[in-house]
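Working notes, structure below.
Of the protein chains in this complex, one is absent; all others appear in place.
Then we have subunit A:
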Amino acid sequence: MAVLNFTLSEEGVSSLRDALTCVSKFSDEVSLEAKKDKVSKRPADNEAGITTKYRLPFELTPPVHGKFDRNEASNHWSIRSRSLRQIMDYFGPGIEYLDFHSEDDETVNFTCFTEKVKNGEEVLKKPLHTSIAVERGEFEDFDVHEDQLHIVISVKDFRAIIQHANFLGSQIFAFYSLPTKPLQLKYEGDGIKCEFLLMTVGERGAPGQKAKKNRGGAKGPKPPQLEAATSRAASHAPTPVPRVPPQPQATRPDPVPSLRPSIIRPSQRPPPATFESESLFVPQDDEHQWDPVNLGEDEEEENARLEWDIRGDFHAPATNARSMMTNRNTQESTSNNATEDDLPHLEPTQRLSQVRKFGLFDD
């Protein structure tokens, strides 16, 4: 039986983890292959410390590789991962596919769409439809033989790849031929080389045509995931219906028709910032501070934080009923000696001269 021993450097651990994070978005299982002649040895540091052992279940399988004929893939382009990520950032949630094609000599178009069938009532649940025209100059090179050659891939997969490539700050290379033929994405950096093989969808808009795909990143048998990708729970979106407003309780015979308060027009200045600048409760400049009060999943955490907040606790006994009672009991029993207690202590207020001896103030 083959034996594989290897040591990862610190950087190796982190880049392997990043790679696994990416690959795990494609499959739960990952195949490791090692080739002897490719492994360069590095001495392990002999550092004292804690040793932790992990045993991971695995099975030996013959490696499965996606098939890709680079000679067939006559179209290619390359672009900085950061540019691609900026493009992808414009797309909203809930989309399934990305279509890219060159519009003309000047522009390349990226469009996201979804194939989920929506009937008339659900039109408003359709995700935001985004398309982006990018100048060819944004690409390092762009060599595609046919304009309007629509290549359609899964957004979920693409996002995972872009994200990983972006960590490495690398250039991404794409090689492909025609729709329904595989597309290869490559990038490298920091001692790691990545190749992904994505199946492209044929004609957009043909519902039955869900291509299965091979993935170079995660080898081994996989379910075709294009169908499963991005199954978002349909959000409840009721249509506004006329709601009867709370009616006045006849305290006045007829409600006044004016809806505005008859207030002399207030100035347009924002309210005074006196309190805001020293708010004790929430961090400033945080958009989340306007989020509705969160009483959801992380309730326990919130409550735990609510209980007794030691950090700002200058009056400890008063904030905690339990300890207040404890204190009262002990004070009762010791109240007789309390006055005779002549240890130095500070009254709530005193003269400056009295406290100078504590060295709290400059002379």
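Please note the rule applied: contacts are C-beta pairs under 8 Å (C-beta built on N, C-alpha and C of every residue); 3 or more make two chains touch, one makes a residue touch a chain; residues count from 1.
In the analysis below, contacts and distances are computed from a predicted model.
A.B. asks: Not counting the visible chains, the remaining one has a UniProt entry; which protein name from "Probable 26S proteasome non-ATPase regulatory subunit 3", "Checkpoint protein", "Serine/threonine-protein kinase BLUS1" or "General transcription factor IIF subunit 2" does it give?
C.D. replies: UniProt protein name of the non-displayed chain: "Checkpoint protein".
A.B. asks: Of A:Leu8, A:Leu32, A:Val64 or A:Leu128, which one is in contact with the hidden chain?
C.D. replies: A:Leu128
A.B. asks: Of the residues A:Asp89, A:Asp104 or A:Asp141, which one touches the chain left out of the display?
C.D. replies: A:Asp89
A.B. asks: Pick out the residues on subunit A that sit against the missing chain.
C.D. replies: Listed in rising order, the touching residues are 80, 82-83, 85-93, 107, 123-135, 137-138, 140, 159, 163, 166-171, 189-190, 235-243, 245-246, 248-249, 251-252, 255-276, 279-282, 287, 289-293, 295-296, 299-300, 302-303, 306-307.
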